[in-house]
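A single protein chain has been removed from this complex, and every other one stays in its place.
So, subunit A:
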């Protein structure tokens, strides 16, 4: 409201003498916009100058002329681009499309910045399409060679399935472009046809080819989260697809876990071992939540794998207790209150996997007793916190024993210090 009142004041103060004002100003902007679209003369264009011209046009009620001018200019430019892409040779088609799309995005952003005043002061009240959306729509309607693109993408998928190496990054960029253009574009131009082709493929092949397995593995091992996410979304809709991905993930988890547990070096360093366990769990949790949509079946698979190989190792209960011991002795320094909570919760998570919980109990009591008697525990609060968590988890006798130890400790402290609470 306040803005409009001042705009009117501003208009009153401006003298509009030149009848050609609008045309001349538009001409200036038109040239600049074309320079931006064609990537010319960068570094010589003055932002302030252009911004001011656009600002004044809108202020003087020439917003309509400005807006339609932009539509026209972009449309004619993109028609040229469309032709270029059409003429592109087979091997260069995707690259050309990709490059032009990147150029278009950059130009759009620059144009938006210059025309920001129109975007916020003119477009909303006239209900016109905002600039970025306009740019995307024009691209979609004028440039996008939809049939050829679809066919090219499917061809690539086919080639990869037959063991050829394709440019995955390029493909990823193109698919991202489809998504940016609107989910319906992505659906129609890629996902639907892809699924049709895949259904055929998978019904012919009951399991993934070796190449696909390796590709999946590569993604998992190297944390290629985006790739994984894409794969998951595609596989999800194909009947056997999901269990295949799950199997690959499972195998990988088992394998890694078993290796970790068998590693003789690690046997010497319990703290390190437990830390590795935690890191591994983290990685897979992240995988599952980011890529696999927190899919329950995946989560269950992860849990059973973890349970298996943690218990494969007879010294796990002791090691986990030693890990806690180490942390509590060092005082969990540098961790915020939340950080402490998180760490203790993660220890609890490992505890839950243990089958021989009584062994853990034995070691834990031992280690706690040591800490208390040698005065090596830094924070009674943290000790308390962990015991409470154990209590919630298992409601067994040993937690009351542990509590008893803490109380005894406190009592003896109070007695020696003289009752300081």
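Keep this in mind: a residue touches a chain if its C-beta (ideal position, glycine included) is under 8 Å from a C-beta of that chain, and two chains touch if they have at least 3 such contacts; residues count from 1.
We take it that contacts and distances are computed from a predicted model.
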What does the UniProt entry say the missing chain is called, choosing from "BHLH domain-containing protein", "Elongin-C", "Succinate--CoA ligase [ADP-forming] subunit alpha, mitochondrial" or "Armadillo repeat-containing protein 8"? "Elongin-C"
Considering the whole complex, which of A:117, A:319, A:363 or A:398 touches the chain not shown? A:117
Listed residues A:44, A:147, A:336 or A:374, member touching the removed chain: A:44
Determine which one of A:106, A:286, A:330 or A:376 touches the chain that has been left out. A:106
Going by the touch rule given at the top, which residues of subunit A touch the chain that is not shown? 3, 6-7, 9-10, 13, 36, 42-48, 51-52, 55, 106-107, 109-110, 113, 116-117, 120
